[in-house]
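A protein chain is absent from this complex, but the other protein chains hold their places.
Presenting subunit A:
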Amino acid sequence: MDAFCSDCKRQTEVVFDHSAGDTVCSECGLVLESHSIDETSEWRTFANESGDNDPVRVGGPTNPLLADGGLTTVISKPNGTSGDFLSSSLGRWQNRGSNPDRGLIVAFKTIATMADRLGLVATIKDRANEIYKRVEDQKSSRGRNQDALLAACLYIACRQEDKPRTVKEICSVANGATKKEIGRAKEYIVKQLGLETGQSVEMGTIHAGDFMRRFCSNLGMTNQTVKAAQESVKKSEEFDIRRSPISIAAAVIYIITQLSDEKKPLRDISVATGVAEGTIRNSYKDLYPHLPKIIPAWYAKEEDLKSLQSP
């Protein structure tokens, strides 16, 4: 390694002495830098010694949303017995100390639980956390129903990632929040976010096609039927069918499965989509006149369509 030596006044070859931590000029022997800090790891860890005791890393991943990045120091209880009076009360005092993020941490945990129940990826979860933090920064959300607020954050996060979840699905994992409350909380959040940053809330309208994959896989349909269902739903958007997209999706699934070999009963479809059986029947009635144009030709021919019961 070469560096500039101040005595020799030129570039000379420099030796780094690891044991003393000195950088020494090899020509005149001048110590250029001493007490260099060794930044390699202090101990070796072996692969099979994993577990809670990995000494290389301390604490969890930093969370930029929390006030101090999630760095905390906790006084833990001593091993064995509860120890003497001093240490246990220390633990109590430590927890009572002002933790500005406590509400946030609890909220993030709730969002994480809900996201796990729905099987959502970490991006959606993080986005929901971010939305919640942005809303919380404006203190006006204190008195609101927290469950509905968190559920609405998750709902908006799913929508923004183009993987929308129906409000009924969010309802099923949110404890205690009704569809109406979540809807209202969602409007509130959209308004708050719109106030904070001028009109940046980008949320497209939902389409039946967004839910097809999920509903079909919940029902265990074959790839053929799934493809047919997706095509049908795309075609159906051109027609004037005045139904909620979820109901249309459910009705299309019903029709496609009736045309296939594995007919799913109305009840299964109702459970998988969250649409009431009566609604599926009514949507079927609305779709019936357009069926020849909606169902792809490679999947079912005219006669098969005629075999479908007329509503």
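Rule of thumb we're sticking to: contacts are C-beta pairs under 8 Å (C-beta built on N, C-alpha and C of every residue); 3 or more make two chains touch, one makes a residue touch a chain; residues count from 1.
One rule holds in what follows: contacts and distances are computed from a predicted model.
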Among "Short-chain specific acyl-CoA dehydrogenase, mitochondrial", "Immediate early response gene 5 protein", "AP complex subunit beta" or "TATA-box-binding protein", UniProt-listed name of the chain not shown: "TATA-box-binding protein"
Candidates A:33, A:187 or A:302 - the one touching the absent chain: A:187
Contact residue for the chain not shown (choose from A:111, A:149, A:167 or A:212): A:167
Option from A:40, A:205 or A:310 whose C-beta touches the chain left out: A:205
For subunit A, residues in touch with the removed chain: 166-167, 183, 187, 190, 199, 204-206, 240, 242, 244-246
